[in-house]
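Down below is the structure, laid out as structure tokens.
Removed from the display is one protein chain of the complex; every other protein chain stays in position.
For chain A:
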């Protein structure tokens, strides 16, 4: 995790906590992922479970974070929900209930009807995610033609409106332009316009700001936040950046080696991070209030040091709190303590709260201090969009 990424955190205390945006949890989930498994099987290679029994819910209008290091299965989870994984070499099992229908049981045609209309997705690299030889207006308009039965000309007019709504100046000209003529931030805005064109009830954003400049990151995040709260769209925010989580998410799932290892409401997670892995992620965020010379403490080892979940805790080889049980029994995802039934944890020897407090890690304030420029950036973001970088 880099300093720059945490600096991109927009306004930390407004946003997701605000009434209305956190969605009504009583109404039943919009999306319910249950025991999702994704197995890659290639000839000559051991079958590999990239997602190994992930379950989580997303309420209407709620923003849920999927957090974890590279390779923990965030993208594969989201692609499985969208049914965008290549069929022959992957096996997806479990349930993905969307408004009560299991998406995994739909025919390909039925799923095609829903993608882009009921649930949509944006990706990490805006340049490669856009077709280089098709004008932007056509790329936005084709969603409307497909799902709303609009004529080409009407779709183009609407496309210009949509580009305007995501803060792209001079949309009438931009709809005739191509991806290479836009800046990185503009491209991601255009992709957001495409994704939200049909007002889907769920948007999945897979590290939408990782490929962008720091200042642009903040703008895109605040744009996403205002659009989802205006439209009442639920959002699955995939990121490895806890700063983004702090600024955007209502609830957070921390993933490790294809499984959820900790889940909590945002404030709870930052105030009482209990899993050694979550704790490690927080400790590796750069802090502006850190004494000069004080080192960051990255999590030791790398994702490749995992042991299989069937042999105990996958994180054990990297864990500082490992005890004998950790390599004998696989930890289950259970409520952390009775008083907070929403805080789930998969660990035999969780981090005690007093240690968290002693290390000064408790509370979103820690992340907030790490990204105190955020407020400034956020103000910049609400002003005119990044026109300066408009053409490259």
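Rule of thumb we're sticking to: a residue touches a chain if its C-beta (ideal position, glycine included) is under 8 Å from a C-beta of that chain, and two chains touch if they have at least 3 such contacts; residues count from 1.
In this text, contacts and distances are computed from a predicted model.
Novice: Identify the UniProt protein name of the omitted chain, choosing among "2-oxoglutarate ferredoxin oxidoreductase subunit alpha", "2Fe-2S iron-sulfur cluster binding domain-containing protein", "Dehydrogenase" or "Peptide ABC transporter permease".
Specialist: "Peptide ABC transporter permease"
Novice: Check the options A:57, A:99 or A:113 and report the residue that touches the missing chain.
Specialist: Residue touching the chain left out of view: A:113.
Novice: Which listed residue, A:142, A:207 or A:241, touches the chain dropped from view?
Specialist: Considering the complete complex, A:142 is the one touching the chain left out.
Novice: Go through chain A and note every residue touching the omitted chain.
Specialist: Counting over the whole complex, chain A touches the hidden chain at residues 82, 84, 112-117, 120-121, 123, 125, 128-135, 138, 142-143, 146-147, 178, 180-181, 191, 194-195.
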